[in-house]
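Only a single protein chain was left out; the remaining protein chains are all shown in position.
Labels A and B are assigned to the chains in the order they are written; within every chain, residues are numbered from 1.
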């Protein structure tokens, strides 16, 4: 067998091994399934929801879910304090959580990755300045600042996404910087420079593809983080505003009924928990699978 | 060591100044304070009067330096709502919030350290998986929801703790548990990772080759090196716990700084919000500095 053949053979089997590792990682599969469920719910909300999530039926308020006494299949998860179908609100709520997660990550990722690339590649003074900005950002209490800004600017879905995006970029910067620094001195970057590629194009073409693994992990972590923060903001009345079916808001609205109908809190909370759990498991799985040498 | 401490101190100072500028700027541009103070019904003239009365017509940097100068003299301004000095408002509520954060950090350490060590000692066993599970679940649980569930179970159904209030120490149990649960996963993961790394290290093999007892190997040689980064994290976590107090104090109706910040944000009570953000940031900067120094002091490579 020639050398070239051996190499392509090894590469093929390495790819097969990697695929098998993705398929065998339990956490990754469970997390991926939970995440997929949420995405399907969000995309197909009009098809899946049995009723209009905003339609109030004051005659049918706080009906219990189907498994409880007095529940019926008309409202499988019961109704809220305004008589809106809880299952429908829950399904539509997944849109808000995912939107928050994706929007925040898009903004935060753009900021953080740019800063990280600059710091990692140029080093020296650029690195010092950017590291200082990251340190300063880390010193600010995210929850409190988000709460204050949203509270002062006025709360809406857009404002929440913007504020969270502008706050949650630090991990992107740190991870990108570290990864870029690690590969900066590798041979092929030097080779790219030697054949006359300009510095920015080297960064984009050579460095970026190599940091996608760690960045994907941060994407999942920060998505989870943003979703939890939005829920908390909405719960405190300073996030997404009614009548939007944010899960955090649903918990806040159900808070007064905790004594009599605890499920109005338990259900959206469980949904939040499962979504965040799914994202975290998926992220942990990606890290395990993409880490050099695996587990 | 002294040089290192000095470097860290200057960095901390610079970060503190940067944070004060950033937080001042973002909060100030977030809203038109004069409008907020005058209320929705006020006409343009009234708004302008208020703007001048509160000095809000001056350029932003002048306002910043005036504010900084006041703070340097210990004057944090006067609450728009309470008509009292902000410093007094905060000082009244500080003990409660600090007690809560301290209790929960202690609780988190009591839970996380032994579990992390156990998980590392029995790497890949059921106990390791259990700890990993606790960590994963803890990181996914919305804290306010967890708080409500605890209230439902322990205060409403079982009635073993009071429903709310910080008047008695029993009232702090549930809030502390919620905050602790929020801090536990990170501490546990770090302890576990540190222990696994240390236990696989060459000097642990040396310690075994010397015939030392298991207890001596674990306590003297392994724990000390594994726990060093955890100390740093614990200090930083205290800062996070202060930040997390907003939610917990609101849910449990505890009249601490977190609750004050939430109320003040809703009332556009700017001096209070500004001061609390600054205070929490400064505490965080100080804790980071302190943990750096502590770490350096424990590590002979930096100390000497």
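Following the convention adopted for this analysis, a residue touches a chain if its C-beta (ideal position, glycine included) is under 8 Å from a C-beta of that chain, and two chains touch if they have at least 3 such contacts.
Methods note: contacts and distances are computed from a predicted model.
K.L.:
Any idea which of "ATP-binding cassette domain-containing protein", "ABC transmembrane type-1 domain-containing protein", "Carboxypeptidase regulatory-like domain-containing protein" or "NAD(P) transhydrogenase subunit beta" UniProt assigns to the chain that's been left out?
P.N.:
Going by its UniProt entry, the chain not pictured is "ATP-binding cassette domain-containing protein".
K.L.:
Among the chains you can see, which ones touch the chain that has been omitted?
P.N.:
Output: missing chain touches B.
K.L.:
Name, in rising order, the residues on chain B that touch the hidden chain in the full complex.
P.N.:
Touching the chain left out of view, chain B contributes residues 123, 201-203, 205-214, 216, 220-221, 224-225, 298-301, 304.
As a convention for this text, only the chains that are shown with their structure count from here on.
K.L.:
Just curious, how far off is chain B from chain A if you go by their C-alpha centres, in Å?
P.N.:
Roughly 23 Å separates the two chain centres.
K.L.:
In the complex formed with chain A, which residues of chain B make contact?
P.N.:
Chain B reaches chain A through residues 11, 14-16, 18-19, 22-23, 26-27, 30-31, 36, 136-137, 139-145, 148-149, 151-152, 156, 239-240, 242-244, 246-247, 250, 261-262, 265-266, 268, 270, 273, 276-277, 280-281, 284-285, 288.
K.L.:
Mind listing the chain A positions that touch chain B in their complex?
P.N.:
27, 132-133, 135-136, 138-145, 147-149, 151-154, 224, 228, 231-232, 235-238, 248, 251, 255, 258-259, 262, 265-266, 269, 272-274, 276-277, 280-281, 284
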